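The other protein chains are all here in position, but one chain of the complex has been omitted.
Read from first to last, the chains carry the letters A, B and C; within each, the first residue is number 1.
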Amino acid sequence: MATELERFRDEVREWLELNCPASMRTPMVDSEIPWGGRNAKFPNPDTKLWLDRMIEKGWTVPTWPEQYGGAGLSIEQAQVLEQEMEKINARTPLFSMGIFMLGPVLLELGTEEQKQRFLPDIARGKRRWCQGYSEPGAGSDLASLSTKAELRGDHYLINGSKIWNSEADQSDWIFCLVRTDFDAPKHKGISFLLFDLDSPGVDRQPIKLISGSSVFCQTFFDDVKVPAENLVGEENAGWSIAKRLLQYERQNVGKHLNKSFDIKLWDLAKKYSSSADGQIEPDLRSRIARQAIQDGALGLLIERLEREADNPNAGSMSSVMKVAMADINLQRGELAIEAMGAAGLGWQGDEFPEEALGEVRVWLRGKANSIEGGTSEVNLNIIAKRILGLPDPQH
Amino acid sequence: MATELERFRDEVREWLELNCPASMRTPMVDSEIPWGGRNAKFPNPDTKLWLDRMIEKGWTVPTWPEQYGGAGLSIEQAQVLEQEMEKINARTPLFSMGIFMLGPVLLELGTEEQKQRFLPDIARGKRRWCQGYSEPGAGSDLASLSTKAELRGDHYLINGSKIWNSEADQSDWIFCLVRTDFDAPKHKGISFLLFDLDSPGVDRQPIKLISGSSVFCQTFFDDVKVPAENLVGEENAGWSIAKRLLQYERQNVGKHLNKSFDIKLWDLAKKYSSSADGQIEPDLRSRIARQAIQDGALGLLIERLEREADNPNAGSMSSVMKVAMADINLQRGELAIEAMGAAGLGWQGDEFPEEALGEVRVWLRGKANSIEGGTSEVNLNIIAKRILGLPDPQH
Amino acid sequence: MNLDRESQQIFQDSARDWVLNSAPISHFRHQRDSQPYVSGRELWQEQVELGWPGIMVPEELGGSGLGMQELSLVIEQMGRSLTASPLLSTGLIAVSALSLCEQTDFSRSRLTSIASGELTVALATEEGNHHAPHCVSATARQHEGQWLLNGRKIRVADANSADAFLVSAKIEASDQLGVFLLPAEGVSVTPLAIFDSREHGNISFDAIAVPEQALLVARDSSTSLLDQILDRARIGLAVEMLGSANAAFEMTLDYLKIREQFGQLIGSFQALQHRAAKMYIELELARSVVDAALLAVDEGSTEIPLLASQAKALVGDTLNHITNETIQLHGGIGMTDEHDAGLFIKRARVTEYLYGSSAFHRDRYARLRGF
Partner (left out) sequence: MNLDRESQQIFQDSARDWVLNSAPISHFRHQRDSQPYVSGRELWQEQVELGWPGIMVPEELGGSGLGMQELSLVIEQMGRSLTASPLLSTGLIAVSALSLCEQTDFSRSRLTSIASGELTVALATEEGNHHAPHCVSATARQHEGQWLLNGRKIRVADANSADAFLVSAKIEASDQLGVFLLPAEGVSVTPLAIFDSREHGNISFDAIAVPEQALLVARDSSTSLLDQILDRARIGLAVEMLGSANAAFEMTLDYLKIREQFGQLIGSFQALQHRAAKMYIELELARSVVDAALLAVDEGSTEIPLLASQAKALVGDTLNHITNETIQLHGGIGMTDEHDAGLFIKRARVTEYLYGSSAFHRDRYARLRGF
């Protein structure tokens, strides 16, 4: 078993060595993140080359079955692939909410027709997806959403609005929670729909964040027609699908935010230290050490939860990871700003190092980590109730 | 005005200089704490001398009216007295729950007969009081208490039990919450009674704490007869008296625990440091500095609240002080143990310095600070509701 | 001189009224959205007319002869509304510097100019990434009865519109640091785009000549004038920060009382109630230290350095905690640029850094205590 895996490791290493372009082994630049989609842009042609090669191997979604564009790898094999990519600093070939959120849900709960229709396009980065969950009045209390979908023969008619739709203005399609029954208890009237954002009646308005970027939109729906076959699962049974997708989202948020953050933090502290030999002020050094210890623990927790995917609490454990990630990342952002001192106060301009300006935006953007994908408060409730079995109040 | 106060300061200083015995200007030893009471012991005769002199001046209760044993001082004058006593490290002449808890309540809410009957004895340390509030089933939810008092002609008959009665086995009398109406809503059937612990039917059982000492008792009442005139306030209207007394208790807890604690902490860290020159390890030093800053802030908060006693929130502000004190003191205890390292692990024996053994007991005893006199949780509820005006949930 | 409590209340009310009417947060937001940076000069004339620059200037020099407690009543209100103003730099820091030094014609005339609103001053002491006021490369050299100043200073608050700078410089052929008042003419200012959107700049000065009296010499030489000035700057800034922390907290509290989720006002959730209560406790502790520090300044107590560090460290931690909770408890809306939560957190981190971070002041506090 181990030898088979080692043989696989050798193959992977060899293939990566031959096929991963040199420029794809450098840290990702924001402008080069490969989001895919109808309007995908590749300022660096290597990004496209690398993506195509990985698609061919099925390694954009390595554990998916081959008929849906994956490579049918085991979890252990996928970890080997990940480790070997990390070793050469290979960039992730494709970023996508389709891969981490919608795809797993469709694999579990979609019809065969839906899987064939949507999964291969996700694997190949042909369609860029965004999430349609929150509404202005339905944040933590997501199930109180009120965007309406009425069945009119072969299609649904959608009216209402969604908020915090990540990069909706750059996306092609949306997976969207809608209310199909206003009389049922709130969790029982929700459905899960997929539709094209270019449909008539869709209006996407970017929201400017405190970090200065607009990574989210508010999206308005005015008599948008959606074919009835785009319903995933049963009508009014969308809440359980929605929760399942949130678990995937939480796992993913943890996974992606943790990488090499703590090394960078030490480096910043040294580089912007006020002492000539890069000595870090003791009070700050202690706090960075504490943070690094927690950050490392988070990485190990994520690995452990992957290994223990058969844990009966696996779904709720994504809440543990999500809260830990948000807390640790918040500390990390604060420490980064503090460590840079005067250099870390810049908003723009040549007087500030580019990396410092980047850290400022990351610090501010990071404040959303404990809000998006379920607030830390909601996740603490989930842990208390589902994992710890603590009771509800009696009335 | 200022000059008059300064003249008073001069008088105080002069009097203290003449009348405070030298041994009363040394740190208090536990065995010499003057608790007063019927069985008061004075292992050091100076303690008695100092107490008698202070009683004569009315300075055991300096702000109380002269007819009840006080000196009728203004708050400013009392602060001057306190400052001057601190300057020469004069010991508090009399410790007493009568002074800080029962006395102020009787002054506000007792009948003239009750004031004359009880206050001068408190001022002179003739009677030692303890508190009868909590019950095994009524802790944070104090108002659910069930110790029963039935009026039988000229006396009440008490049955039930109380817990966490501080030093009840050393005390003479108890101020006790009892239920006089079992049919009314829980807050409306409570009365406030005073009675002698030597009454037949009272059984006091010391409770051993984790610190090894037994500063509390559980007290059982079996058909205890209490004269009806010992009721303070109206029957069934004891809850508001109970709450008022708790506010005085909280103020006092804060006040007494804060003194010079942080200086001692620095000293411990230096003395038990592993470096020859008493250098404190940087991570620990940072945390002690943080603690000292908060500890100092607590002292300043207490002074400010005394000055702002006319603040409409003054009552609830005692909850602010109580929570802050408990938090800061908890940190302080942990830091003290950590600072002493191996020397701070001792329970008894000559191998450990006496002060270190004392610190261990203080550390463990201090864990109760966030429980006694209302838990921190209950006090946070009070702050949220009474000061911040946050709403109750709707059902 | 200090006012009695009642007069202080009147003073505070008038400051609050002016801020609410002339300089609410929406004003700051408007400035930010329409200008490269927000200058405090825009509303300065109104503040001059209210007599604020001269609050601490002696009456005989055209001021009100009041104390830092009175000035802080205004500064705290400005902190609540994120009002950009040279009042802290000029009315508090520069006036302190010019009052703590030996009085000369030079110092007196500058105090008079400040009181009349003709002179604004920026404090320029930083040269490296972290606050280290005694590590100075700028130099001062005596030459023909004048001082020739050379050097550069970074991240100077209110630099772009200041009429003069208080700079620290190493006095050549001595191991002493001097504090000089340097006119803005000839100083080269590079504006910086800092995330609080205020006017900050890097400055450099190359052989600028100033009169002999431009070197301010401490009257009380037990501590250096630079430290005396910085301690007052720290306390004054702590007042502003406390105002901001209170305003952010109150905004959050208001939101807890109107936002509904799960069929409840979110302010009825006990976990949030306890967090709000803890913030309130922190604010009360912080206010107690700030009050004590202000009193110490007005009484000329020897405790000023200790209380300055205590106040700056504690208020810094409190503001950090509260601005983070402000975003978290507002949820998504708090992340948007159109909400004020972001304005508070951005200003907060700049003030936390200014004149020494909480970590700097924890260390200094321990050193001052002898540890």
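Assorted remarks:
Heads up, the rule we're going with is that contacts are C-beta pairs under 8 Å (C-beta built on N, C-alpha and C of every residue); 3 or more make two chains touch, one makes a residue touch a chain.
Owing to the predicted nature of the structure, the values given are computational and were not obtained by experimental measurement.
For the chain excluded from display, the touched partners among the shown chains of the whole complex are A, B, C.
The chain that is not drawn here is touched, among residues A:L73, A:L245, A:A324 or A:A342, by A:A324.
Touching the missing chain, out of B:A123, B:A343 or B:I387, is residue B:A343.
Interface with the hidden chain, as seen from subunit A, comprises residues 266, 269-270, 280, 285-286, 288-290, 292-294, 296-298, 300-301, 303-304, 317, 320, 323-324, 377, 380-381, 383-385, 387-394.
Contact residues of subunit B toward the unshown chain are 134, 139-141, 144, 163-164, 207-210, 212, 272-274, 281-284, 287, 330, 334, 337-338, 340-349, 351-352, 360, 364, 367-368, 370-372, 375-377, 380. On the side of subunit C, touch with the chain left out of the figure occurs at residues 269-271, 273-274.
As a working rule, only the chains that are shown with their structure count from here on.
Spacing of subunit A relative to subunit C, judged by their CA centroids, is 41 angstrom. Residue positions of subunit A with contacts to 2 or more other chains are 282-283. Contact of a single residue of subunit C with at least two other chains is seen at positions 263, 269, 272, 359, 362-363.
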